[in-house]
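Here the structure comes first, spelled out in structure tokens, and everything after it is commentary.
And now, subunit A:
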Amino acid sequence: MSEKTVALFVSCLVDQISPEIGVATVRLLRRAGCQVDFPDAQTCCGQPFFNSGLRNQARDLARRTIEIFEPYDAVVLPSGSCSSMVAAEYVHLFEDDPDWEARAEALGAKTFELSRFLVRQGWAPPGSDAAPTVTYHDSCHANRLLGLGGEARQLLESAGCRVVEMVESDRCCGFGGLFSIKMPEVANAMTREKLRQAVDIEVDVLVSIDPGCLMQMEGLVDPDGPRVRHLACLLEELG
Partner candidate 1 sequence: MSASISQFRSQADSAINDLPLQEAIDTATGNFWRGREGALEELPDSEGLRDHFKAIRSATLAQLDEHLESFESNAKAAGTHVHWAEDAAEACRIVIDIGKTRGVTLATKGKSMASEEIHLGVALEEAGIESVETDLGEWIIQLAGDPPFHIIAPAIHKRRDEIVTLIENASGESLQSAEIEDLVAASRRLLRSRFLSAGMGITGGNILVSETGSLVLVENEGNGRFVSASPPVHIALVGLEKVVPTWDDAAVWLQLLARSSTGQPLSVYTNVVTGPRKVDDEDGPEEVHIILLDNGRSQLLGGKYEEILQCIRCGACLNICPVYREVGGHTYRSPYSGPIGAVITPLLMGLEEYPALPQASSLCGACRDVCPARIDLPRMLVELRNDEVEQGLVPWSVRRAEEAAAWMLMDVDRYRRLTGLMRTAQLPVLKDGDLRMPSFLDPSKGRKLKGLAPRPFREIWQSELEGGDG
Partner candidate 2 sequence: MGDREAILERLRGASRPAERLSPWLTRRTFENPVDRFCECLTNLKGDVRRAESAEAAWTIVDNLLDEMDAHSVVINQEPPVDGMDTVARWPERTCYVVGESEGDLKAFCADCDVGLTGVSAALVETGSLIVESGEGRSRLATLLPPVHIAMVRVSRLTTDLFTWTAGRGDHIPTNVTVISGPSKTADIEFTLTLGAHGPKRLIAVVYEDGEMDS
């Protein structure tokens, strides 16, 4: 494995609310042989504003993000949803602006969600005897916009986890960004259904690659139910 410098884009959620995910990500990237840089000017990819219909604000944040990250060879995010914003949605924000559209496309091409990046690097975690039985939540944007899901399962299995599938691994957890605040009754009902499916298959851990989904599910998980963990944190914990 050649040593490679990657820019870490942690996402605002990880920066402010779940920094342990960022820490685990740095450690995994280093174990995979990467030099990690954290561009300090980074804030938010703009997805919440894009989803709320505040297109101008989303565009401003996208331009800002592009400027910060475009000097790097690769950008890694421990969030499927933010990765999809950068890699799949940015180009749509600049459909009437060819210059920015090209820059968005270029950044999109070198932006990777963590699990995909690790697998593409050829890295695999060593098997652990302590590995729990897990299930994987196919978070919506990661799964539908980026086709992610296989990578995380591969890493989990390599770490020695038994991966058991929920009836609908790809059913939305109810987060949806600000949706979870604008329509909390509906979001919570969706989350309870998701958690019910995880409880039904009696796993130790419910794994996701999305800090938003994790926050949503952690907010309602039963203390006796499965633990809800980010892939990076679980892999890092297994060593």
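A few comments on the model shown:
In this section, a residue touches a chain if its C-beta (ideal position, glycine included) is under 8 Å from a C-beta of that chain, and two chains touch if they have at least 3 such contacts; residues count from 1.
On how the list was made: all candidates are chains of the complex that A comes from, given by their letters.
Computed from a predicted model, the values in this text were never measured in an experiment.
As listed, 1 or 2 are all part of this complex, and the one touching subunit A is 1. By the touch criterion given at the top, residues 10, 12, 14-20, 22-23, 26-27, 30, 36, 38, 40-44, 46, 48-55, 57, 60-61, 64, 140-141, 144-145, 170-172, 174-191, 193, 215-216, 218-220 of subunit A touch candidate 1 in their complex.
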